[in-house]
Each structure stands twice: as structure tokens, then as C-alpha cells.
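In this view, the complex is presented without one of its protein chains, the others remaining in place.
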Amino acid sequence: MTMQTESDLQPAPAQPAVAKAERYLNPYAAGAWLGLLLFLTVLATGHGLGASGGLARVLVAVEDIFAAGRVDANPSLAEMAGGPQNPLNNWVVFNVLGALLGGFVSGLLAGRVKLELPRGPHTSPALRSTMAVIGGTLVGFGARMARGCTSGQALSGGAVLAVGSWAFMFAVFAGGYLLAYPVRRLWN
Amino acid sequence: MNRFELYGAALLLSAALGLAWHGQPSAQDRLARQAPRLDERLASEEVRIDPGELYDLMGNEQLPLALLDLRSEADYNLFHLRGAQRVELAQLGQPWVRELPSATVIVVMSNDEQAAEVGFKLLAAQGLLNAYLLGGGINFWLDVYRDGQLGAALPARGTGDDTLRQRFSTALGAGQPATHPDPLHPLKRACTAKVKAAAAAKRPSGGCG
Partner (left out) sequence: MAPFDIATHWGTWAENLSYLGFGFAFGFILERAGFGSSRKLVAQFYLRDMTVLKVMFTAIVVALVLNFWASGLQWLDFSRVFVNPTFLGSGILGGLLLGMGFIIGGFCPGTALVGAGTLKLDGMYFLGGVLLGSFIFGETAPLYWAFLEQSGSLGRFTLADWLHLEPGVVVLLVVLLALAMFIAAEKLEAWAQARAAGSNAPGVQQ
């Protein structure tokens, strides 16, 4: 099984050939490239990748403009933006920017850049949009609590054998599988 | 699974088997590899702290301080700084040193500095960034704080042969005078502060004044 195709995911009428937009890289190959990237970042800087941290910093940067006093008084915010610290002057913010660009360019090359709202066959756009926001909120909250997300904790922490990161990763899979059956109508 | 995936899995497995066999560098391996850089740090005097600074650090309750005394049991029993734990040089290469929280300031000491320099290198080679050694050793500490030579200059590196110069009538360990700063009457001594892990908490006056 070298190619994963979108058509495997839905009961659709047979398609004549695998459309260009649905040719994905072999997952093991993608994983190997990602592992190599993680290694290179560790060699260069001593730490790995991140995503949720960058988003948190963008948020606190805005908060710092309007309510700097509150930011300074709150330990969970002050650690990023307390006092004269510029929360945006941090590698993880640039990792986020780079990821947006990299995702875009790869999508462009593959013909997958398209303004659309992917959703399950029985899900209205309104429901999908609402669930995206709700899910995002849970993820954003959980990532802050866990001090990272799948990039910063599971991948980067996992690749240095950090116990907390491995525990986090198993908890993520557990959380997903726990709710899979209850929310199946969203996706199937 | 296709052929490439199979080859990849085989490669991965061999690499992992090889890794388990090859192992990780021991403390001695690391010491050997990093010796030139560490010798430079020792020569630059940036990790050699004055007894006045140690006096100050000992009085600072907010600063987690680990005092590692590398001398013989006999010397340790005659006199040691309050709070100092006796460790063998070889033990500094063991994993337990990693249990020391990274914020701790570690000061190794011997009678002069010979053993302390080796101890410093062992700790630094394992990545402990807050390791320092007591300049002049216990001998000089006693000159300053027991014999009252508060203005004496720090002896040059390499002075002495790491034997305890002072004579004590009884082995009182940390029960001797001059084993710790006196919070009520701190003694001042001019020196340059070198420790970077500065806890900016309230410190008693004295030390590097």
C-alpha cells in the first residue's frame, strides 16, 4: 500500500483514476522525513518543533497591548510576555508561520489549495463550523494545560524519551478513541 | 507492506539493535572528549570562586546550594563546612548527580584545588552548568575565616598539594568554629562574584562586599 487515497474514506462511486489532488506521500516516508527534521532541529538548537506555543504567544501579544497589567499579574501569561518580554520574539512563533507557508506551498504544488469546508456526509456546514470551533477550544485549552501539543510534546518530547510526553501522547489517543463512537455522525 | 517499507523497517531495526549494543558515553568518555574545553574554563578562572563568595552563598537561604567535599574521611571528620556532603571523586561520574536540580549551585572543594578541579571537570562534562570549585580550598577558607586573614589574596592556581594544613585538637567536623556564616555578625571580604545563578533574594550582608 504505497498511496493513500481520499476515495478510500467515503462510500463513493468508483473513480476512474487517483486524482492528482489525492496523491499523498507514503505515511512511513512522511514520518521518516519528519523524524529527520526533528533530528536536525535538535542538532541546531537543542530542542524540537512546536505549534500550540506559537498560537498562545500570538494571543498573549494581543492581550499585552490592551491589558499589560493583567498579563504581568498572571503567571501563565507572564512567563511569555511579562514585563518587557516580547512574546513574538520566540522560535515557536516562526515555526507556526513557516508551517502555514509550507503547508500552502505543498498544497499548491499538489492542487489541494481550495476554499472549502470539508465535512462528513451527514454534517451541515453550520454544524461542522461549530464543531471545529468547539474542538479547537478544547484542543487549545488542553495544549496549554499540557504545555504543548502533538508537535511540541508528542513528537519532540517523544523523540527524547520524555516520560511526560509519552504519557501525554497516549492520553491524546485515548481521548480521541473515547469520543470516536459518540461523535461518529460528524464524520461518517 | 511493499518492498521499500520492508527495507526501511529492516534498516530501522538494525540501527536500533546497533544502538542498544553501542551504548551511550560514560562520564569518563565525556571527560576525555571535552577535556580541552574544560581545561580552558578552569584556566580562565570563571568557575573558581572566592571563599567570600561561598560565604555569601551559604548565607543565602533562597539559593539551593550543594556543597560536595571531595576530601578523605579523616579530613572531613576533622573539619568540614556545615551542609557539605562527602563524596568520592569516582561517585561524581555516576547518574545520581543528575538528580541535583538544574537550578542548584554546586561547589566542589578539596584541601587545595587539585581534586576539586577533577571533580569540576567530571560534573561539567555531564552537562551540569552550575558547577564551581572553591578557590584555595579548605586550607584557604580556614586561613580567612578561622585565622581571621580576611584581606588575604586568593592563592594562585596549583598552590599546595591538597593536604590539610591546619591542625585541630579534636575532630568536630562541622562543630568547629568557622564552618558557616554567622547571620548576626557576617564577615566581609572583598572579592569578585562569579556565580551566575544569582537568586536575587534577600541576602545577609557580608560575602563579596
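Letters A and B name the chains as they come in the text, with residue numbers starting at 1 for each one.
Simple rule for what comes next: a contact is a pair of C-beta atoms (placed from the backbone, for glycine too) under 8 Å apart; a residue touches a chain by one contact, two chains touch by 3 or more.
Since we're looking at a predicted model, the values are computed, not measured.
Enquirer: Please identify, in ascending order, the residues of chain B that touch the omitted chain?
Expert: Per the touch rule, chain B residues meeting the hidden chain are 1, 9, 12-13, 15-25, 29-30, 33-34, 98, 101-102, 126-128.
Enquirer: In the full complex, which bits of chain A touch the chain not displayed? Write them out.
Expert: Missing-chain contacts on chain A: residues 1, 4, 6, 8-9, 11, 24-25, 27-28, 30-49, 51-52, 55-56, 58-60, 63, 74-77, 89-107, 110, 112-120, 128-129, 131-180, 183-184, 186-188.
The working rule: only the chains that are shown with their structure count from here on.
Enquirer: Mind checking the centre-to-centre distance between chain A and chain B? Centres are C-alpha means, answer in whole Å.
Expert: 44
Enquirer: Of all residues in chain A, which touch chain B in the complex?
Expert: Touch residues, chain A against chain B: 1-2, 26, 28-29, 32.
Enquirer: List the residues on chain B that touch chain A in their complex, please.
Expert: So the residues of chain B in touch with chain A come to 1-2, 4-5, 8.
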